[in-house]
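Encoded as structure tokens, the structure appears first; notes follow it.
Every protein chain except one is present and positioned as in the full complex.
Each chain gets a letter, A and B, in the order it is written, and its residues are counted from 1.
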Amino acid sequence: MWLWFAKLGSPKWFYELSSKWLPWLVVATVLVIGTATVWALLFLPPDYQQGYTSRILVVHVAVAGTSLAFFPLMAVAGTITLVWKMKLADMVAKNAAALGAWFSFITLATGSIWGSVSWGTWWEWSDSRLVSMLFQFFLLLGVVSLRSALEDSDKAAKACALLSIVGCINVVIIKYSVEWWNTLHQPASPVSLQTGSANGPEFWIATALMILGVYLFLSVSLILSTRNEILQRERRALWVQELVAAER
Amino acid sequence: MDLINAIQFDSWAEFIDMGGYAFNVWAVYGLFALFIAVNILVPLRRRSALLRDLRRRARIDDQVALNSAAINRESMSGVQTAEAESQGQSDESGDAGDAREVIQPASQSASDLRRSQQGENS
Partner (left out) sequence: MLSASVKPSTRSAFMLTLKRDLLIAFKRKNDIVNPFMFFVIVISLFPLAISPEGEKLAEIAAGVIWIAVLLSAMLSMDSLYRGDFEDGSLEILLLSPHPLFFLVLAKNIAHWLVSGFPVVIASPLLAYMLKLPSESYGTLMLTLLIGTPTLSLIGSIAVALTVGLGSRGLILAVITLPFSVPVLIFGTLAVQASASGLPAGGYLTLLLALLAGSLSLAPLTSAAALRISVS
């Protein structure tokens, strides 16, 4: 029963399986993101309140929604690293931290570009989602810098696993406390802060498609960097040396 | 045809203009494209660099093995067979010189290798 689990943890198995799947994933990613982009840019009717700026939200909401997946992902990978000492989980977690920081940053950037139109300002402290995303960004950078500070890779794996688990809990606490803080300091928040409340069903279909596309992109990028990590860490293994020799 | 009718714009200029929000909309989509491109291309570039590095290391390993074989041969011939020494003087020295030449860069890159490994492990 545990066989598949042990297999799953084997870098070699993952490498070979991902070699088979990667082309299909790439095709799916290109198709879905392409369709969603064309749909959003060409066909989406302008929102009666926000006009064409609702096109920004398609991207922003998709990236923002996806970036929330990183801490849970890293916490699960961290638990696997700590409990079962699976090498693969740590390789995924390592790359997920950096990619998650990217996602958070793009969420903040697209959010403020949208805000510059809808709120008339590039940064708005009274939007609690923006503020808690900022702190998620900081927490992810903390995990990345802890990883690079610890030189022993085994120690770094465990330390980052622990920090990711604690961080995952903390992200939730921060989210609620920032919301609380926000409702108290801004009793009358501008109506336009309500993202997409006025958007029609077409908007949500396009956004859902974009979310799917961004998740696919996330997995492609994560698989690519995990494969690199495997080659790097398993470079003494026979199968990697054979693989390198074969590609010569 | 329905599809073409469903397009929200009548002209390219209108499409580019995005109802007056050209900068914001295109900045976001540009950023999005850049974000995707960077997070795909960087791992790909790293992969080719990694493969190049692994290939170089494999070559060094091969050479080290070759050199040590050559050295073994040289020392053994020196101790054991006097005939061989007198027989192929020129042949032998040429071989040894070759080996020494190869050893020089190989040992250098071996220390390189060790240093880079230390950097990863410590």
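Convention: contacts are C-beta pairs under 8 Å (C-beta built on N, C-alpha and C of every residue); 3 or more make two chains touch, one makes a residue touch a chain.
Everything numeric here is computed off the predicted structure, so don't read it as measured data.
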Exercise for the section: Could you run through the displayed chains and say which ones the absent chain touches? Expected result: A
Fill in the blank from the handout: Of A:166, A:205 or A:245, the residue that touches the missing chain is A:166
Fill in the blank from the handout: Touch rule applied to chain A and the missing chain gives residues 82, 135, 138-139, 141-142, 145-146, 149-150, 155, 158-159, 162-163, 166-167, 170, 173-174, 177-178, 180-181, 184
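Going forward, only the chains that are shown with their structure count from here on.
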Fill in the blank from the handout: Cα centre of chain A to Cα centre of chain B, whole Å, reads 29
Completion exercise
The chain A residues in contact with chain B across the complex are 33, 37, 41-46, 51-53, 55-56, 59-60, 63, 99, 102, 106, 109-110, 113-114, 116-117, 151-153, 217, 220-221, 224-225, 227-228, 231-232, 235, 240-241, 244-245, 247-248
Exercise for the section: Would you tell me which residues of chain B are touching chain A in their complex? Expected result: 6-9, 15, 18-21, 24-25, 27-29, 31-32, 35-36, 38-40, 43-44, 46-47, 50-51, 54-55, 57-58, 120-122
